[in-house]
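Only one protein chain is missing; all other protein chains are in place.
For chain A:
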Amino acid sequence: MELGEEIAQRTAFGQALVELGAEKPNMLVLDADVGPSTQTHLFGRAYPDRFIEVGIAEQNMVGIAAGLSTLGFVPWISTFAVFMTKRAGDQIRNSIAHPKANVKINGAYGGLPTGRAGATHSAIEDLAVMRAMPNMIIMDPADPREAAVCARLAMEIEGPVYLRTVRCPVPVIFPEHHKVEIGKAVKLHEGKDVAIISSGMMTPRALKAAEILEGQGVSARLLHMPTIKPIDIEAICDAAESIGAIVTVENHSIIGGLGGAVCEVVAEYAPCRVKRLGFPDVFLESGDDEVLFSRYSLDIAGIVSVAKALAEGGKKNK
């Protein structure tokens, strides 16, 4: 994994499971007929005895994992985030989250990139659904490296973890010994005119945007949130108080995900202007990932122009 190299995050995740499998003999992986898509088939090939194919039956998969966890196994359950968090949402809530089952959940195909599968397959609200569940830790890694780091971290936590992965290639931005701390933002760029808070695959493009803004005389602080829950309240409040203008950027609906979480913190502890970039309460559609992302200003140019407008508006207000 070289810095700047574009690697599908799902593949990095699948390979991380194989590595972890070698170290943790009690780890199991369950999938619901989408192993070649989520890349858990890599684990299935490496450890056929520890891979359980449940068929197209997401609700049953969750229950089986809950049962296995009572015997000391640590099951990963894996399918598309859209079906995982809604079809099996009640099972996750009542068989995993409430009993604090030690089950790790891979929400694959997070957000828009689904290989053009469109509205029915794009998980635009998985973070919102999972965030409202007590006991749930939520990770939204930025790059292939961090996806692997998060998978490892999930195994160190006792209890439910939701790890979101995306289908498409994402550039590696983190160096080899990158560490993630639960509930701690990663500051990737320092600035004073505007704060950009991003998560998941939006972080590499937000980083590019911050560098471009620098060249245009706008200094942006970029905070990456590897965990959406718990969220780094301190870092958000500091940005709100010392900068006073925040743009959130996520591959998710503007309702209930990263933007929602930041707004909750800001409204309660440190009121300031927040602009949420994400899907504006719409279902997505089929088409090229980048063409569709650009419609919601979720490309580098879009982030630059939204952040710039907010920074300039902020200056005028002062």
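Simple rule for what comes next: a residue touches a chain if its C-beta (ideal position, glycine included) is under 8 Å from a C-beta of that chain, and two chains touch if they have at least 3 such contacts; residues count from 1.
Keep this in mind: contacts and distances are computed from a predicted model.
Participant: Which protein name, taken from UniProt, belongs to the chain you can't see among "Putative transketolase N-terminal section", "Quinol oxidase subunit 1", "Threonine dehydrogenase-like Zn-dependent dehydrogenase" or "Phosphate transport system permease protein PstA"?
Facilitator: "Putative transketolase N-terminal section"
Participant: Of A:Val149, A:Leu223, A:Ile236 or A:Leu292, which residue touches the hidden chain?
Facilitator: Only one of A:Val149, A:Leu223, A:Ile236 or A:Leu292 touches the chain omitted from view, namely A:Leu292.
Participant: Looking at the whole complex, which of A:Gln59, A:Asn94 or A:Ser219 touches the chain that is not displayed?
Facilitator: If we include the chain that is not displayed, A:Gln59 is the one touching it.
Participant: Of the listed residues A:Gly35, A:Pro226 or A:Gly256, which contacts the missing chain in the full complex?
Facilitator: Only one listed residue reaches the unshown chain, and that is A:Gly35.
Participant: In the complete complex, the non-displayed chain touches which residues of chain A?
Facilitator: Residues 31, 33-37, 41, 53-57, 59-60, 82-83, 87, 115-121, 285-288, 291-292 of chain A touch the chain that is not shown.
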